[in-house]
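First the structure, then my questions, so here it is.
Only one protein chain is missing from this complex, and each of the others stays in its spot.
Now for chain A:
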């Protein structure tokens, strides 16, 4: 069973494994036959090795920041985020800004309890900056507050979390709702039948996303919503759902919503119908499909930005340097139109497009937020 339960589930553009992995994991692991003693020996060796590293990375050494990133669960989008984070952290390490960085993924599938105990062990290592991509925007509040009280600079990524401390760096879900539908409505000239492809129904971000879409649709009286499908921000789910209802639908001009464009196109093509305006995923595979299929009807790609981890890292260095940063930094999403497609030609198949944040663009974004404006995206 997969139940939408956190904001992260929705940003998760990758399909999640169908079976709940949490219970299965243990058994599968138990089945992993291997020389178990080696594991103990290995952990012992690794242990003595990193003990020294740990002592140099204590807080307040004045030789750069130690940064730890705790991640709730892994999918393609998160992996891109982690890679971007590591690239930037490595670069900053060369510059001496960062002394030490580590990424730890909580075991289990988006389990808040596992992540909480992991964060507790990170607190003991006393990093200067703790970045958290929470598995739950409620259950991790106490442990995040615990980290704050241990004088750790906490940055919460990719989640709308109301905490008494820490800085939230995220994309706005209502804005995502907007950018997922407006270009499609413009492309069809504000008239015609559409199918709304909903995200992870039941999650709080999806509500914001969907409500914003409905608000926008009020301004387009000539657009008829013929159907809604629950695509769960997943291409193959969207395809399956569409195939089920397509026979009963009139001509569809656009299928805006939570990504899944590839599956939507395939569903329409296999039914022998005209391909509507769709929203593609921002990963290399989807963009290549888009390029190769030659769809030029105004389709586009829009998704949350995995580059926000990079922006968050720069923001962390600013907080550590004593600069004033708002408690909530809302960053722009990533949008790719037909004309920008060529820029992403060398994106890996499983890699997601990310905005190229650097110190200057983060400064510009923070300044805009301080002036009450929307943060601008960095230039390509």
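Assume contacts are C-beta pairs under 8 Å (C-beta built on N, C-alpha and C of every residue); 3 or more make two chains touch, one makes a residue touch a chain; residues count from 1.
What we mean here is this: contacts and distances are computed from a predicted model.
Hidden from the displayed complex is a chain whose UniProt protein name, among "ABC transporter permease", "Glycosyltransferase family 2 protein", "Cobalt transport protein CbiM" or "C-type cytochrome", is "ABC transporter permease".
Considering A:103, A:229, A:278 or A:366, the position touching the chain not shown turns out to be A:103 (whole complex). Residue A:123 is the one among A:81, A:123 or A:152 that touches the chain not shown. Listed here are the chain A residues that touch the chain not shown: 1, 3-6, 20, 22-23, 25-30, 32-34, 36-40, 42-44, 46-48, 50-51, 53-54, 71, 74, 102-105, 107-108, 111-114, 116-118, 120-126, 136-142, 146, 202-204.
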